[in-house]
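Structure below; questions to follow.
As you look at this complex, bear in mind that one protein chain is not there, while each of the others sits in place.
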């Protein structure tokens, strides 16, 4: 499983650092559990379950289980370093 | 036969005084001949014949035979008087 | 998919909008202003219909532009000079605030912003307090695009006219949904977007001017007529309309107004009832804050809320991705109101059109209930 695209997206606030990360296959439960190990998981068990993983002071991941993309909201100090850190963490899972 | 609408129209030049006059029935040959008597007629005998009547120093009429509208191009000095004059001439025909 | 983002752009459009736009694109193009010999009635018939719909003093004072944003920029730049004092409100959209902020910096206009209540109501007294001798313009929304609260615009107009100022009403959120009578309401400038409650396409906006309000033209260019004049011809509407117009947009606006004229009254009544019921149900969900006063005052059908423990953006994504309900979250391009709502990061906004049903509203309430239940 690899990242096929990382796209900057925006919200209503200047200086926000948010990216959409698109994988070549869906974020399944084992991967989600691995991500959850990086920080604190909020899991909403809807028909299409929503997850949010908070890695304190660094980044937040948000997405839907079994979809191929997630949103990463980076802390404002050193955001690109935290993005790199996430990419390495993801690589380590494989 | 009556005039049902008189509408100012424009061309590319500031100060032009052009109106479209819409009748409740077509301009037939007898009416055209009457108009022709007011000035000089140019008549183009196409499938849909085009006419132009020049009433020197006052106005010019342009239209298609058997259509219900014509264009009146008024001289720039006293144009509304010439428009009135045309309306009276038209009334006199009836 | 349930669409509850009608305050941004209404969807779906009535069938006649699609039909008329299609016909227009397939028909021979029209040349506005020129010889009527093959006259489609565009855009002048739509000008007349618009003047009729909003009771504008004359069809020639209805100006078609690409957006309400363009309209606001055009009027503000055309009207204001250095030293002019302008009063606006905390409700306003960036389409009004940003040009004013730029004019403050570039042209030294003086800007005052009236506060609002925690439900987005601007008290006319708070406007009155700000009036100065140099006040030239009072510019205010008819209805907040965040809370839906309708303002007492006739009072704003009176304050403006008593101080020799113009009153500009931004009715982008209300036009087509709440009755507007430009002359009776005392508006000198009425601005609105065509793609919201009027059901036109995106890319068409309108401004209407009272007879005595004469901004300088904002853009100039080809007019098709009087082309020999070196600058924009001085008569309305062409003094304010240069270049090729979005004729498909104008046609869509026409079709939208015709739809509302024929069916609007009943549909709008039902929409308001649905909104009030939904707002009441939303308020009754524990852990949810609702930013409207559904019991008092007139409301546009915009329901802003927050689930207390969640950032609005997260609620928005959950509703969209887990529940197939499209809402909008954040500041809604109105950055100043949120301080008064005590929602500095914004709100989740569910906005209704006449095409939304009870089942859409039930799905929203159910989803929010579901989310709040999951938090516990």
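First chain written, first letter: the chains are A, B and C, and each begins at residue 1.
Assume a contact is a pair of C-beta atoms (placed from the backbone, for glycine too) under 8 Å apart; a residue touches a chain by one contact, two chains touch by 3 or more.
No experiment lies behind these values; they were computed from the predicted model shown.
Peer 1: What shown chains does the left-out chain touch?
Peer 2: Result for the missing chain's touching partners among shown chains: A, B, C.
Peer 1: Tell me which residue among C:110, C:219 or C:285 touches the hidden chain in the full complex.
Peer 2: C:219
Peer 1: Residue-wise, where is subunit C in contact with the chain that is not depicted?
Peer 2: Answer for subunit C: residues 1, 3, 5, 8-9, 11-13, 17-18, 21-22, 25-26, 28-29, 31, 35, 37-38, 65-70, 72-73, 93-99, 101-102, 105, 193, 195, 201-205, 217-224, 227-228, 230-232, 242-249, 317, 320-321, 326, 328, 330-335 touch the chain left out.
Peer 1: Just checking the interface: what residues of subunit A touch the absent partner chain?
Peer 2: Against the missing chain, subunit A presents residues 7, 9-14, 20, 69, 71.
Peer 1: Please identify, in ascending order, the residues of subunit B that touch the omitted chain?
Peer 2: 11-13, 44-50, 52, 62, 64, 67, 71
Just so we're on the same page, only the chains that are shown with their structure count from here on.
Peer 1: Going by the touch rule set out above, what shape does the chain contact graph take here: line, ring, star, complete or other?
Peer 2: Topology of touching chains reads as a line.
Peer 1: Between subunit B and subunit C, what's the gap in Å when you average each chain's C-alpha atoms?
Peer 2: 46
Peer 1: State, to the nearest whole Å, the distance from the C-alpha centre of subunit A to the C-alpha centre of subunit C.
Peer 2: Using C-alpha averages as centres, the distance is 36 Å.
Peer 1: Determine the centre-to-centre distance between subunit A and subunit B, using the mean Cα coordinates as centres, and give it in whole Å.
Peer 2: Taking the average C-alpha coordinate of subunit A and of subunit B, the gap between them is 75 Å.
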